[in-house]
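Note that one protein chain is taken out, while the other chains of the complex remain in position.
Then we have chain A:
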């Protein structure tokens, strides 16, 4: 079964990363997907008890393959740089990083076995022949509004209720019970944008100024490496109105540094980004992530 084979790759690599770096990395299971695949999160920690944390997820939309690939590269990078890069070391000496790389494993398996352009989860929708819920419209923040669809066949179907998807509920439960998450970074493609709340309303977030300034710095750092230009701003102004999104939920739950990345490119290859662009994309994204993580480290609340 090709789906199992494909997923065994990242899962194998994850176990290796933990085995080779036991003092820094551990693997946690936060739940199960609809089709009962494990939802694994890598925890990067240098100790302490329930330290403030940064959450990062990639692959919530399964067709955005550059994101899972960037996730793998980034996890490796964290392990390589700890103890070498002063800033990253200082980050990990202060905060923990939780990293979910294959956030939608059912969708991911489906993009390999059947439909490269599959976006959603693979849950069965009662009364419909269409499967799947958009995991980035299923969060309890402006849930069900016009920036999502009530049609189970639609790509932005919000689902029957907030957090109906186990892939979403698992993160909600984990983040809320952790209680000390200070930043949530959700990684998507494509468009080359760095977005912050809100998507569900036009009213600027109370922290708009700070989030905007930090976004500006992050995209400048990103552009310095390979010249890749990003736009940035609130979700609703920069990309489109979107209701029930991850970062609107996290922001409304007190996680100030809530950002959505849209990685390369701007439409030539779109979801089908060539493998030759994985490393350059991951390298430049790392610089933006570092800017944000440094700011979190230096501005804990």
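Please note the rule applied: a residue touches a chain if its C-beta (ideal position, glycine included) is under 8 Å from a C-beta of that chain, and two chains touch if they have at least 3 such contacts; residues count from 1.
Here is the rule we use: contacts and distances are computed from a predicted model.
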{"item": "Protein that the absent chain corresponds to, by UniProt name, given \"Trafficking protein particle complex subunit 2\", \"Integrator complex subunit 9\", \"Retinoic acid receptor responder 1\" or \"28S ribosomal protein S9, mitochondrial isoform X4\"", "value": "\"Retinoic acid receptor responder 1\""}
{"item": "Residue in contact with the excluded chain [from A:9, A:47, A:254 or A:274]", "value": "A:274"}
{"item": "Listed residues A:153, A:224 or A:279, member touching the removed chain", "value": "A:153"}
{"item": "Given A:39, A:72 or A:242, the one touching the chain that is not displayed", "value": "A:242"}
{"item": "Hidden partner interface residues of chain A, rising order", "value": "111, 116-117, 119, 134, 146-147, 149, 153-156, 202, 229, 231-233, 236-242, 266-277"}
